[in-house]
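Removed: one protein chain of the complex. Kept in place: all other protein chains.
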Amino acid sequence: MILGVSIYEILTLTSILFFIGVYGFITRTNLISMLISVELILNSSVVNFVVINKYLFPEVLQGVFFAVFIIAVAAAETALAIAIIINLYRLISSVEVKDTEVMKY
Amino acid sequence: MNISYIILVPLIPLALFVLLGLFSKKIPPSIAGWIGSLGLGTAFVLSLYTAYHYFLGAKLDGVYQTFTYKSTWIIFSDKLHMDMGMLIDPISVMMLVVVTTISFMVHVYSRGYMKGDDGYTRFFSYLALFSFSMLGLVLATNLFQMYIFWELVGASSFLLIGYYYTKPSAVAAAKKAFIVTRFADLGFLIGILVVSYYSGSFDFGELNSLDGNVITNWTATSFMGLSVFTWGLILIFMGGVGKSAMMPFHIWLPDAMEGPTPVSALIHAATMVVAGVYLVARLFPLFYFVEDGFVLSIVAYIGAISSLVAAVIAITQTDIKRVLAFSTMSQIGYMMLALGVSKYEGHEGLGYMASMFHLFTHAMFKALLFLGAGSVIHAIHSNELADMGGLRKYMPITHITFLIAALSIAGFPGFAGFFSKDEILAAAFENNRLIYVSSVIVAGLTAFYMFRLYFGIFWGKDKKYEHTPHESPLTMTIPLIFLAFMSVFGGYIPFSEFISADLKSFTSHLDLPLAVIASTVGIIGICLAYVFYKKENNLSEKATQLFGAFYQWTFHKFYFDEIYLFITKKIIFGILAAAIAWFDKYVVDAFMIGVGNVTMAFSNQIKGIQSGKVQDYAMAFVGGVVVLAMVVFYIWIN
Partner (left out) sequence: MDILSLFVIVPILTVLALIFAKNLKQARIVSLIGMAIQFAMAINLIFAYIKERAVNTDIMVFTKDVLWFGTFNIHYSIGVDAISVVMIALTAIVVLAGVFISWQIDDLPKEFFVSLITLSAGVFGFFISTDLFTMFVFYEIAVIPMYLLIGIWGSGPKENSAMKLTLMLMGASALLSVGIFGIYFNSNADGGPLTFNIFEIAQVHIPVAAQNIFFPLVFIGFAVIGALFPFHTWSPSGHASAPTAVSMLHAGVLMKLGGYGVFRIAMYLLPLGALSWTNFFLILSAIGVIYGAFGAIMQKDLKYVNAYASVSHLSLVLFALLMLNKTAWTGAIIQSLSHGLLTALFFALIGMVYGRTHTREISKLGGIMKILPFIGAVYVITGLAYLGLPGFSGFVAEMNIFVGAFEHPDMFHRIITIVVVSSIVVTSVYILRMVGKIMMGPLADETYKDLPKATWFEKVGLVLLMIPVLFIGTMPLGLSEMIKASIQPFLERLL
């Protein structure tokens, strides 16, 4: 519990973070930047979990546990994504997303 | 009396057709000729025997009995069914005699005429098919059976006219004959449908019965002012008009001369073309009683007009077969008008008897004329009058028999044609003066053009011939002699004893004043022809110039052919059929292809959704989530 700050403000913060992440994912041209945006999305949801746990259900700890879970999964997923990007780079010598539009009509 | 053996008469030609048709390659020509002639000879003897027995033994209380043998062929519905069988009454027995006689003569004649031709056996098989069909038509017990054999006769005619099938003109003539008669048969068929529906039967016995539900009850249903039966009869008569080459369906007959001459003699002179007359005679009670003979008057006028127009055209034609074709049309007009002016009871039915009498005599002398013409054509290899002259020195038998036939058709006293024509004129005189006058004029014209032909072929200066013409072989001249005999003595058969509308005999006598008028007109015609044509002179050219434009019209057969060709080729084929073909390809089909094209265009438009860009997919994903969230929110709030 942070004194003087209600849950709405923190939820607003995480929502802004979420949509910044979405915006970044959709708009960035570099694959790594897209990855960073995905991290932002995931982190915003982590904060959401912790905050809701702390403010609305203070007696239990499921939210915090799940937050740790998400962080772990995010890390694994990032590693996987980097591996894909490295393999892709070997094929097309670029990390721009506009060079990956091959599987279309 | 048991005359069921008559079934053999049509069956023998059928067997001949199957035999000669299936084995046409394997049977040598001369054997085919013998088989055909012997078969038809047997049929001929059988029909004479039948006639002898029937006419001398089948009367019951003065009325000729009708014998029917039939078996069900197809059942249409509870009310209507159709039989195949034989109807034996005076006119069918008479027609049996006529058809088998002429067919037999033609078979014997063809043995000589068609000798050396490639398809000799095929020709005899077609002749047998025709004989079978015509005999089946004559013996029909009901309208539908008659229609069946009517169509078969038409098909045989097609095959025979188109016998020389490598000649385009023959093929065209065969097609024309078939299609024109088919158009007329359309009327026949619709007429049958109408009459059978309203009367509940196809059978001649039931339809013609004086107590049957047609004759007693024709006023019951009417359509546009006339009884439905009247319409049915008019349509049925339309079929007769086509088959008998009456106007306006006559255009196929002159072209049908493309067939070999024995074919013209058999089909287009003596038998098939009289089928229309036979049809009216067969249904005569209906024609007479329904609507008080309204349709019968149509029959009379069409017959009279056809006979007049045909006689006029015949004067100008130069192809001898065409002259004979128009002559046939004119004489059949006589038969039709005789039926048309006839009444029913006893002596009143003189027209009916006269028509049948003329059918009989006409078959004899017209077949003779054609076979004689064939003899001439065989000798000098040309049909045109201009190529002929002075043949009496080279072909005496042909000459004498042709002369006998010409005298008969012109109505010279003592010959068969004189008697039959006189009966017709008497019937016309009693019932319709206008038609009588027209018929007398036609008699004169007949004599004129017939002797124009006679003098043109057998008298005058010799033309240049490829090789000296010689008389035809015996197998061709014997039929000529027999037919000549019939053309003279056939007239002495007391027809009114045997044939009459109400099946009772009556006596008819020679009406002397009318006979004198008719003979005089005929003799005038002969003399005129003598003056114009016996020796070479330019009287005919002067007459041609005198008539000017009218001559041109007549020479071109009043342009009927041109009008029909215009309607069919330009309008129906060129405009209607071509338009439909175009419409089908470019509108209906294009619509279907268009559906496919629209689908493809649509697909092209929306294929951009599959852009390959991950970010587009993510955007769609987010958008979908937002929409779903809004929906859930909305429901949650309410």
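In order of appearance the chains are A and B, and numbering begins at 1 in each one.
Note that in this section a residue touches a chain if its C-beta (ideal position, glycine included) is under 8 Å from a C-beta of that chain, and two chains touch if they have at least 3 such contacts.
This one's a predicted model, so the numbers in the text were calculated from it and none came from an experiment.
Every shown chain that the unseen chain touches in the whole complex is listed here: B.
In the complete complex, the residue from B:L510, B:V531 or B:A581 that touches the missing chain is B:A581. Checked against the full complex, the candidates B:A51, B:I190 or B:L226 give a single residue touching the omitted chain, namely B:I190. Across B:F23, B:Y165 or B:F602, the residue that sits in touch with the chain not pictured is B:Y165. One of B:L60, B:L512 or B:M592 touches the chain omitted from the figure, and that residue is B:M592. Among B:L80, B:L226, B:I441 or B:I481, only B:L80 touches the chain left out of the display. Counting the whole complex, the residues of chain B in touch with the unshown chain are 25, 72-77, 80, 144, 147-149, 151-152, 155, 158-159, 162, 165-168, 171-172, 174-175, 178-179, 182-183, 185-186, 189-190, 193-194, 196-197, 572-573, 576-578, 580-581, 584, 588-589, 591-593, 596.
Simple rule for what comes next: only the chains that are shown with their structure count from here on.
In this assembly, the C-alpha centroid of chain A lies 98 Å from the C-alpha centroid of chain B. Per the touch definition, chain B reaches chain A in the complex via residues 607-608, 610-615, 618-619, 622. Across the interface of their complex, chain B is touched by residues 22, 25-27, 34, 97-98, 100-105 of chain A.
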